[in-house]
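For reference, the structure discussed in these notes is given below.
What you see is the complex with one protein chain gone and the rest in place.
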Amino acid sequence: MGIRLSANNYGKSRVRMVQVVRGRERNHLKDISVGIQFSGDFDAAHIKGDNRKILPTDTMKNTVYALAAEGPADPIEDFASKLSHHFLCNNPQLASVRVEITENLWTSILIGKKLHPTSFMRAGQEKRTTAVIATRSQLRIESGIDDLLVMKTADSAFDGFLRDAFTTLPETRDRLLATVVKATWRYRGDRAPFDACWNQVRETILAAFARHKSESVQHTLYAMGEAVLKRQKAIDEIRFSLPNKHCLLVDLSRFGLTNNNEIFVPVDEPHGLIEATLRRT
Amino acid sequence: MGIRLSANNYGKSRVRMVQVVRGRERNHLKDISVGIQFSGDFDAAHIKGDNRKILPTDTMKNTVYALAAEGPADPIEDFASKLSHHFLCNNPQLASVRVEITENLWTSILIGKKLHPTSFMRAGQEKRTTAVIATRSQLRIESGIDDLLVMKTADSAFDGFLRDAFTTLPETRDRLLATVVKATWRYRGDRAPFDACWNQVRETILAAFARHKSESVQHTLYAMGEAVLKRQKAIDEIRFSLPNKHCLLVDLSRFGLTNNNEIFVPVDEPHGLIEATLRRT
Amino acid sequence: MGIRLSANNYGKSRVRMVQVVRGRERNHLKDISVGIQFSGDFDAAHIKGDNRKILPTDTMKNTVYALAAEGPADPIEDFASKLSHHFLCNNPQLASVRVEITENLWTSILIGKKLHPTSFMRAGQEKRTTAVIATRSQLRIESGIDDLLVMKTADSAFDGFLRDAFTTLPETRDRLLATVVKATWRYRGDRAPFDACWNQVRETILAAFARHKSESVQHTLYAMGEAVLKRQKAIDEIRFSLPNKHCLLVDLSRFGLTNNNEIFVPVDEPHGLIEATLRRT
Partner (left out) sequence: MGIRLSANNYGKSRVRMVQVVRGRERNHLKDISVGIQFSGDFDAAHIKGDNRKILPTDTMKNTVYALAAEGPADPIEDFASKLSHHFLCNNPQLASVRVEITENLWTSILIGKKLHPTSFMRAGQEKRTTAVIATRSQLRIESGIDDLLVMKTADSAFDGFLRDAFTTLPETRDRLLATVVKATWRYRGDRAPFDACWNQVRETILAAFARHKSESVQHTLYAMGEAVLKRQKAIDEIRFSLPNKHCLLVDLSRFGLTNNNEIFVPVDEPHGLIEATLRRT
């Protein structure tokens, strides 16, 4: 019998950095967490314990800070590309590098109607993300939104579905629909106006979600994806992962009361999970 | 030897409710989590297994939904008072009731410049809280803010501190100051314009944090508390619990680079924790 | 109007340490997280930004490692006492110190029937805890168990309880009873065979839980506390905080099936919470 080392990778996760860009009028804040993964020729390390081709993950961490010192990590897509380029150039043992960045968003504190120049508050739990996958011949850039919690209190139905012996769910033409949007999209090339694109995609997703006459989570997912691909030509493909954050109607009839579709129990588990990719043909 | 049942309480935690108030022009969303604790004469249950004075915690949960059916759980201070009043009136075995509510905040989705009437997104990780402690003779109302993450990139120093044999921290006149504000304050009576007060306290805390020339977390905590008590006469006392979310300057000199107070590592642990109560005299 | 600084404290939380005691035959592993809080004369720091009486929380962290270098942090009660003594002796500005330690438990890896001398695995999610509160005249030592998840599948009832208009819970003589035991007890003095006591208390709690004919969580809580106080004379007082980790019977009759008290849905929220202190009289 033989044993073979198949797919393998290693790297550093959760390298956190806050970078303050100190402008003349105001400071700018960048708050990111970086993950780096190397793929390549690491058989000797695994099989013989020979570390000569292993760049320590501690060095990957140091590199994040060192490259940030050359200029702001902004936008995250460019910083991830820069990191992947640095690693590929300096490490012939690599076949590919994957750099993922998650950005926490901050906003200036508003006092009266004026933004304070050096004080900030977190702008929600929503995150901006990117993943750059670089080989010697190709750079693939994906960006995304994560943890964007939204809810519709009208225009959401779920009926006409398949039934079997274990189906007890009542049909409804009026339910709450809540989800935590996780969306990732692929850029056509390795250049794009990333900030503008991200903001447009986010706006498009929110507007599509809000306006949609939803027959199901699937139906709304598709509507959001279609709207993004129609509006944003720099994007070829978009993927959604949408938990159905169920809000169950409370049965008040047990107390002789009526629930006019107003009182719900949100439950975290179990939850539906709907995932799909839309692609330009 | 004898054994005595001393302080004891029981109740239901994390009773979640989403309530949709369906107005003519737009819906309003209330998303809360309720905790209820009873104190009173429960010796027989503990010692003899006699449950005749035990109202099930399941009933407490049902009561949240039943009372919400009488009218919106808004503001949370009034709903918590209503719940506590209901339980005290119907349960002679009770000495006191504590009702805590945590409210998740939502905002309408903005499309163009128009707020969508029935679609919402979460307004950050920040929470509005209340705790009502009711006895037969008294109602005490505390309200609060939780999970409000803020950062100053200027006007924060920490020097002139006490040193001992194990002190290695360098003094600084320019550091980052980040914290997650948890503040709770006590209202003078059981009536107040709770929504307006909460918004004012929040604004006051944010402005004081932003403008302060900080010599320490303690110094900024006091400045925030003083500003609130000065502005908001309905409040007698305010308490802060402020973790120091350290952002450590990265030493780039190891790579022959300079860090002009721009590149930091945020760390979650260990962290400072500064707590204090300010009271009107 | 005047404003007064009332109760206040500051310190360092989550100071983590792994200490390896390298014995002749085998290594011993201590994995702890320390929290330290100072109370005392800190008005000048809050009000004037004068840090001369503020020992940095970074120094508290360093002190944990420096004192551990003098000898193993074992048992945690003694190490917490040592820390509190050090801080009180060296800091006249202090009125009291609170040192909390949480210990993660590890066990040697068993190969065949032999314990490996230098390899370990975590012994569950259960934690051992202590809190030492020291003033100039007194040392109070509390110890505890946390995150000890237990379940009874027999000998648990809940009936004969109080009913009101919103009570829908069915009575039962046979339900599942699950909880996550959090217990803390106070030692009579500042010396005790802490390791032996902790193990005895843990065993006593588990045995009492297992054997009890439970009429409610309150009933079982009291039985566990009584058993501990009866057996362990070094302890004066014990407090429990017991969430009721509900396991709800699944209604299979909707599918024409019978559920013979065998199939349950565990739910995390909402949950009951039962708390009580038992004291020796």
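For this structure, a couple of remarks:
The chains carry the letters A, B and C, assigned in the order they are written, with residues numbered from 1 in each.
One rule holds in what follows: contacts are C-beta pairs under 8 Å (C-beta built on N, C-alpha and C of every residue); 3 or more make two chains touch, one makes a residue touch a chain.
Given the structure is predicted, the values throughout are model-derived calculations rather than measurements.
Considering C:I47, C:V150, C:L169 or C:A234, the position touching the chain not shown turns out to be C:V150 (whole complex). Taking the complete complex into account, A:R4 is the one of A:R4, A:R24 or A:K114 that touches the chain left out. Per the touch definition above, the residue from C:S6, C:N27 or C:Q93 contacting the chain not shown is C:N27. Contact with the chain not shown here comes from a single listed residue; of C:L162, C:A234 or C:V250, that residue is C:V250. Counting the whole complex, the residues of subunit C in touch with the unshown chain are 16-22, 27, 29, 31, 62, 65-66, 68-69, 106, 109-111, 116-125, 148-155, 176, 206-207, 209-211, 247, 250, 252, 254-255, 257-267. The omitted chain makes contact with subunit B at the following residues, 165-166, 168, 254-255, 268-269.
Hidden from this view is one chain, which touches subunit A at 1-16, 35, 37, 42, 45-59, 61-63, 66, 90-91, 93, 158-169, 213-219, 221-222, 225-226, 229-230, 237, 243-244, 268-281.
We take it that only the chains that are shown with their structure count from here on.
Highest inter-chain contact count (C-beta pairs) belongs to B-C.
Subunit A and subunit C have CA centres that are 37 Å apart. Each chain gets a centre from the mean of its Cα atoms; for subunit A and subunit B, those two points are 29 Å apart.
Chain centres here are Cα averages; for subunit B and subunit C they lie 24 Å apart. Among the residues of subunit A, those in touch with two or more other chains are 254-255.
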